[in-house]
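Only one protein chain is missing; all other protein chains are in place.
Take a look at chain A:
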């Protein structure tokens, strides 16, 4: 077995079925200690299920996982003593105030009443919840609730924190605040495993990323490696005549050597490339062939495009880019 000393999480071949649904289909995961690890995937990919297994809430049907060196099924208490979980749907008590929530969690971690109160106060101040501290959580905005949820994970210095979609539903300012908290935690040496549906977010925060789809990890690596495999920039094209799309797709495929994504809009298509130069070549070729281009833009690849590219890779047996 692989050494798990410097790994915060080591999971091998995790499977989990819910009735007819195969939620996890052999998930392998190695999360190095002391960094932010991104777990990226679309709805229903198996992110929450994986996190719940690692956080001892769910037993895997098969496979094994060690968290901080302890087996999640055989030694759940040893794991629980050192982890924290902020679930996908805020895991705080709606009827109680923010301060009461944090004090209860502090007491349940083993703090004496005075220490629990002091820690709650510190977190309330750090997370900008002073004005709301004595209001029931049901009066909080989504962003405040998320911050309280994060604070709830920090009452007792965990070594590893699981954050399930910490920014889903937040506005850009709220998202930036959560990112700042995650970065501050990482700077303190806490390992963070966070799930997200946004490549952008994983890219911003994570030292390494695993991409999961249909219950399997289909790619793993640093954001740089991942982008490399997908293309750093995506060319979006809107055609004047939708009937020219097949022709345009062939041209793009030739220039980029990668699968072309056909948009729901019949006049639109996109492809990821490694350099803006490829985009320039492709546009020139389209122009020469007489394809009418109504507009184009060059942006970062969307999650859709990452998946398209990665699924193409895994079809040819090249599963791990790292």
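Keep in mind that, in the parts below, a residue touches a chain if its C-beta (ideal position, glycine included) is under 8 Å from a C-beta of that chain, and two chains touch if they have at least 3 such contacts; residues count from 1.
Going forward, contacts and distances are computed from a predicted model.
**Q** UniProt protein name for the omitted subunit, picking from "1,2-phenylacetyl-CoA epoxidase subunit A", "Transport permease protein", "Cytochrome" or "Xanthine dehydrogenase"?
**A** For the chain not displayed, UniProt's protein name is "Transport permease protein".
**Q** Specify the residue from the set A:41, A:98 or A:152 that touches the hidden chain.
**A** Only one listed residue reaches the unshown chain, and that is A:152.
**Q** Among A:14, A:40, A:68 or A:105, exactly one should touch the missing chain; which is it?
**A** Of all options in A:14, A:40, A:68 or A:105, contact with the hidden chain holds for A:105.
**Q** Kindly state which of the options A:181, A:219, A:239 or A:282 is in contact with the chain not pictured.
**A** Candidates A:181, A:219, A:239 or A:282; residue touching the omitted chain: A:181.
**Q** Sort through A:11, A:123 or A:239 and give me the one touching the missing partner chain.
**A** Within the whole complex, the residue contacting the unshown chain is A:123.
**Q** In the full complex, which bits of chain A touch the chain not displayed? Write them out.
**A** Residues touching the hidden chain, for chain A, are 52, 55-59, 77, 80-97, 100, 104-105, 107-112, 115, 119, 122-123, 126-128, 136, 152, 154-158, 172-173, 175-177, 179-181, 183-184, 188-190, 200, 204, 236, 276, 279, 283, 296-300.
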